[in-house]
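First up is the structure itself, then whatever we jot down about it.
Omission of a single protein chain aside, the complex is shown with its protein chains in their original locations.
All chains are identified by letter, namely A and B, in their written order; residue positions are counted from 1 within each chain.
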Amino acid sequence: MLLSVDDLAVAYRTSRGDARAVDGARLDLPQGALLGLVGESGCGKTTLARAIMGVLPRNGSVRRGRIVFDGIDLLSLPPERRRALLWRDIAFIPQSAMNSLDPVYTLRAQLREVLCGRGGLSRGAADDRAEELFAAVGLDAARLAHYPHQFSGGMRQRAAIALALALKPRLIIADEPVTALDVIVQRQVLNTFQDLSRDLQLSAIVVTHDVSVVAFLCDLTAVMYAGKVVEYGATRDVLRAPAHPYTMGLMQAFPDLDRDAETLVSIEGAPPSLLDPPPGCRFAPRCSLAEAACRTADPPPLGDAHWAACIRA
Amino acid sequence: MPPAETVALAAPRGLAWRRLPSLAIVKPYATVGIAIYLVFALIALFAGRIAPYDPLEILFAPDGQLAASLPPSAQHLLGTTNLGRDIFSQLVLGARPSLAVGITAAIGVASIGTIVGLLSGYFGGLIDTILMRLADVVVGIPFLPFVIVLAVLLHPSLTNIVLSVALLLWPNAARVIRSQVLTLRQRQFVEAARMSAASELRILLIHVAPNVLPLSFLYASIAVGWAILTEASVSFLGFGSADTISWGYMLQDAYASQALSRGQYIWFVPPGICIVLVVLAGFLVSRGYEELLFPKLKD
Partner (left out) sequence: MTHVLRRLVLMLLVLWAIASILFLMFRLMPGDPTTAYIDPTFTAEQRQVVLHQFGLDLPLWRQYAIYIGNLLHGELGLSFRYRAPVAGLILNVLPNTLLLTLTALVIAYIFGALGGALLAMKRGTWVEAVTIPLVLATRAAPEFWLGMLLLAVFAFAFGWFPSGGAVTAGAAFPSALARVTSADFAHHLVLPAATLAIYLQGLPLLLMRANMLEVMQEEFITMARMKGFGEWSIMLRHAARNALLPLVTAFALGFGASVGGNVVVETVFSWPGIGRMLVDAVASSDYPLAQGAFLLIAAVLVVMNAVADMLYGVLDPRVAHAAG
């Protein structure tokens, strides 16, 4: 396994108590695989992604669990050692490249910063590599001289991908990489990303709320609900034969690639408060298949190739 | 002295001024500011009873000698000036002109700024162009030199200082209020009032004006400090009102009496501290108030 997350819990201190954004999450990513981490907004998927990067907001902290990358437990590494892994081994593609690119530097400068500052390349070598990267993500090299605001949304997202690929990381975490784009551009950027992942044999976690992105891109799927990964397995298996009632609902709530968006059916009710989650299975209050036992017992995420945290599974 | 307090152009939360009473409780800085204001307001109000002497009276010792340059004592809490005047009495009575100048100038700045901002933003077109170009011109007039020249040309008095402060400091308030009015105009309740054929003046006064009042108050609170500093500077330069004892006058008197070379700190340190406290109080209040209006600025 390239990356294993086990029993991870991340909480934010708020004025009304701790919000347990991630609470006992588990997932595994083999070398060379693309894993889709899918769930509704607020389910903790972005927090999980940031926890893997080790960059949480000031009020957030990891409370327990393990994040093992290539045999190293990231959480027990001293901060300096952990920082050394960032971008060289684990890179990040943000949701909105508009805000995540520094507005006062050209893209060449921002690539150079990473290539020289973290990759140890000379200026000349960095500039060559920058052109190579831009070509790889389908951007004109002349664009390197431009500032982020001169790019269109799709181009910025491509530039963000180029930045992430700069140091040939072994793992890429992409947080809603195409959400901010319109449908046509989404498709183009996804195609580029798919080609790159095949050519470069990328290992990546793609965080998204959109099942169709997962279906299109990912080998593996992890479904997250209220801070937990509730189902995990090969995308084919999870989408065709979902084992968790929440995944079943999610499949109905999101149109697949061929179906029309208007057939969208949402799951009734709302996710539980993360400040004071109910005992037992967190999906039980919304689950049409829930039994009495569901309200007391919280089924652990057990299994290998395809598992679901549900007593029915 | 540029009126360069920068205020973000974000729209304030609706009717934030209702929360005005909570200002003192929520923002500790503002609490301190309001407390300082209250103390000085009380001093100014009862100055006649607090001050043991007439501040302009030249005092004599029992032996007939001029009671000049006396050190602090039970009789003269802060000693006497070069001419034998009681410093403590001057300090107490000096609170009056300072506060009066600060408050009237603040009202002037806020009134002009609000009216110009409302007219400019609401009616737009030629009125807007003229008023905003006028604001450009006023911003180009050097502040203190203008106040000095006007004070001399119109003859030195507190009224003229207030007048020149009000004449020069309104553009910042007007510009911000104008842009606030521009966004308000797009809002539904103003649109609705238009549809119901309410008169323009009525819409302006009933629907728009109340929503920019918090900004007017913010700029008024900023202007208090500027006006007090201006009065002090003008008095210090010798263009102040001759028959009013203000803190600026005391500083000028001390400077002219060679307080610095004679090491008479008691002549110029207390009035300076009073100015700092009152102006600081204004800054603290306006900062707290600004944070209340624009919660985004909160750290």
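The rule is simple: a residue touches a chain if its C-beta (ideal position, glycine included) is under 8 Å from a C-beta of that chain, and two chains touch if they have at least 3 such contacts.
These figures come from a predicted structure and were not determined experimentally.
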Contact partner of the left-out chain, one of B:I115, B:L144 or B:L213: B:L144
Listed residues A:V38, A:V114, A:V189 or A:C294, member touching the removed chain: A:V114
Per the touch definition above, residue among A:R66, A:R88, A:R187 or A:R295 touching the missing chain: A:R88
Among A:S4, A:S96 or A:Q194, the residue in touch with the chain that has been omitted: A:S96
Residue of A:R16, A:H149 or A:R240 in touch with the missing chain, whole complex considered: A:H149
Absent-chain interface as seen on chain A, which is shown: 53, 55, 83-88, 91-92, 94, 96, 99-104, 113-114, 117-118, 147, 149-150
Interface residues of chain B (partner: the chain not displayed): 1-2, 4, 6, 29, 32, 133, 136-137, 139-146, 148-150, 152-153, 225, 229, 232-233, 236-239, 248, 251, 254-255, 259-261, 263, 265, 268-269, 272, 275-277, 279-280, 282-284, 287, 297, 299
